[in-house]
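For this depiction, one protein chain was excluded, whereas all remaining protein chains were kept in their positions.
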Amino acid sequence: MAEFLSLAQAIEANVKDGDAVAMEGFTHLIPFAAGHEIIRQKRKRLSLIRMTPDLIYDQLIGMGCAERMTFSWGGNPGVGSLHRFRDAYQNGWPNQIEIVEHSHAAMANAYDAAAAGLPFAVFRGYRGAELPRVNPSIKEVICPYTGEKLATVPAVKLDVAIIHAQKADRKGNVLLEGIVGVQKEAVLAARRSVVTVEEIVDELNPPSPNSVVLPSWTVKAVVQVPGGAHPSYTHGYYKRDNAFYKAWDEIARERDTFTAWMDENVLRKGPEVFAAHAKKVA
Amino acid sequence: MAEFLSLAQAIEANVKDGDAVAMEGFTHLIPFAAGHEIIRQKRKRLSLIRMTPDLIYDQLIGMGCAERMTFSWGGNPGVGSLHRFRDAYQNGWPNQIEIVEHSHAAMANAYDAAAAGLPFAVFRGYRGAELPRVNPSIKEVICPYTGEKLATVPAVKLDVAIIHAQKADRKGNVLLEGIVGVQKEAVLAARRSVVTVEEIVDELNPPSPNSVVLPSWTVKAVVQVPGGAHPSYTHGYYKRDNAFYKAWDEIARERDTFTAWMDENVLRKGPEVFAAHAKKVA
Amino acid sequence: MSQTFTPNEMMTVAAARALTNDDVCFVGIGAPSAACNLARHTHAPGIVLIYESGTLETRPNVLPLSIGDGELCETALTTVSVPEMFRYWLQGGRITTGFLGGAQIDRYANLNTTVVGPYEKPSVRLPGGGGAPEIATSCGQIFITMAHSKRAFVEKIDFFTSLGHGEGGDSRKKLGVTTKGPTKVITDLCVMEPDDKTKELTVVSLHPGVTKDQVIAATGWQIKFAPDAGETPPPNETELKVLRELHARTKAAHGGNA
Partner (left out) sequence: MSQTFTPNEMMTVAAARALTNDDVCFVGIGAPSAACNLARHTHAPGIVLIYESGTLETRPNVLPLSIGDGELCETALTTVSVPEMFRYWLQGGRITTGFLGGAQIDRYANLNTTVVGPYEKPSVRLPGGGGAPEIATSCGQIFITMAHSKRAFVEKIDFFTSLGHGEGGDSRKKLGVTTKGPTKVITDLCVMEPDDKTKELTVVSLHPGVTKDQVIAATGWQIKFAPDAGETPPPNETELKVLRELHARTKAAHGGNA
């Protein structure tokens, strides 16, 4: 059963130095507040996993929390590159970071396989592509019926999954809506999970019998952090702050502007600052 | 794009003698009206596929429409056996029927693989079970990462999938709600599909952004048949007629009572008789 | 206080009592469904019930006739597709206790729900395994509920639909299966558990009024009794009341043409 904790408690209890951590979100519902808490708690040597690492992973990497990133597309969507990731990967600042690179299809299948308790996934992928040359974890199997060669990817292995969602009820059941990405799979794949939510409500009242709901017993900790996905967004609550994504390009370009921004906006602040973004628009 | 047809037209155009046909539904939304139309049109040598073949497959088999059944659990749920299937399989009446038997997990994975365009699926199954001895299509692969042996099943191959759903809009987009079974996978796996619906509406208005919707361009024909799932049920419209499922045990036990019932209730009737069951209860 | 009860009620109550508030159960139709819902309405209100039709954490007010009755979806936390159910939830290892039954069972709790007679030319073609082959290996443990008779409790089952303890001992381990398998077989006569070492089913308690001879007569192999086998505590008043109300509600709901 999920425990209701403060964000500091939830991160303290569930994220350890050296952990394999997925903070998932496909543009939507990215758990920024939780990421900032990890930075404040100065976690080290994290192995970060995500299909589309964006600003929050740029921030974690720039602050020296990570030693590895497993990903399929690492950029600032619609804007450009992740300068802090590049600086770490190309120049070793603040520390060298290792990469494990896949395609989206591979990562999506790797999450799916892990949620399904399988050691690997099979997909029709990478034909004529070069990634298999540089990523030894990409292998192949032969279909026992047709003889077709198909690509394989190992299931993701996660110590902890961290996601943001619309709401939880008082038992800790969690409702996700909109672009749900691979968040459900990430939680089901992980040994531990932390879910930040906009609201905690008496009754979940999912709009459809087939709504995406994570039962309380699949979640380790639930934390209410209104606005906790900003500058990403929460469907039904607030929009994506596209202007901030554009502004990040300048902030992160140089080490000193980055450090100053992190100091002022993350290290000297707490999760309560996110509440300013948490207006319900639906 | 889906065409709007009468039930007779839809079956005429999409179900041919000898076709591999899945009329799916996991207790819920079983397309009985469409099955009756196939019987009236006297289709022959169908290869019937379904996880849980129940009364409608008993009827198709008893009326001589089928030559093969691929399945994982064939019974009258909560009541007992399918007498017409048994009579065909054990005694060859009205004709001999061949079986291809799997487990639920295998069938569910076989539909999933077909929907995903893969030739086979991998799952952890059949350990210590005897089905692999009698079903040569059950094979295994070795995980290229862990060396674990896992079971495989070929993807289902369908000429046509037939399902029942709550509603379609005027473009032919289809909404399913409640126990959705493997119906979406069946439609995506099939070369052709026929969907009977309770209602055709101007706007689909799915209650959740993540509602189960089949786009019009994945469906071949949409037919409005209110009550078309009876004695199965349609979530939000009418309940399962459990009394009829119990009564079927007596009707189907003997060849003559069966034949008389089919004559009176199927051969001499049309899809309009289902409308009597179509009260909206939601 | 003494009350009369049927052997079937005793079986259901004994199965219900074996469940805890922390269990996540994969429920089958019939006795398992009654046992799980009885537990939920008595000592285990937090128990999580999952039906293979896709309904997660369901709280039916009446017992379902089929595994996919509307009641199950209407009272569920959420309902997922059947592929997801078998992939993420069952194979994903999230179920603590699964229920099985069958037409035949052997001394190692292997089950047959496929055929009586040879597979290719059966004297009775049964419905088949359904979810059983993977329920038997993916759930943390398995409870089996079955009516006790010589026709069902046999020396040799005609078909291995689902794995119990194989040929006994460490059969499961040798097959690469890491879950416990059948830990209890609950019948209308007694409760059996596999021996720690041999995994042969052993009677650990006899239901009130049942004799060893009755069990011996209803079992197709030479059944063993634990040295300390005592009497199964009879159903108490609350258990009987809740169970009978559940059945009464169910009968009322299913009898009519809803």
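Letters are used for the chains, namely A, B and C, taken in the order the chains are written, and counting of residues starts over at 1 for each.
The working rule: a residue touches a chain if its C-beta (ideal position, glycine included) is under 8 Å from a C-beta of that chain, and two chains touch if they have at least 3 such contacts.
For clarity, every value in this text was computed on a predicted model and none was experimentally measured.
Hidden chain, full complex: it touches shown chains A, B. Within the set B:G18, B:G92 or B:P215, the residue that contacts the chain not displayed is B:P215.
Residue-level contact of subunit A with the missing chain is found at 26-28, 51-52, 71-75, 77-79, 81-82, 85-86, 89-90, 101, 103-105, 108-109, 111-112, 123-131, 134, 148-149, 178-182, 184-185, 212, 233, 235, 239-246. Mapped onto subunit B, the footprint of the missing chain covers residues 112, 115-118, 173, 185, 188, 204, 206, 209-213, 215, 217-218.
The rule we apply is simple: only the chains that are shown with their structure count from here on.
Subunit A and subunit C have Cα centroids lying 40 Å from one another.
Spacing of subunit B relative to subunit C, judged by their CA centroids, is 28 angstrom.
Shared interface positions of subunit B, defined as residues touching 2 or more other chains, are 123-124, 148, 178, 180, 212, 235.
Residue positions of subunit C with contacts to 2 or more other chains are 73-74, 79, 87, 91, 138.
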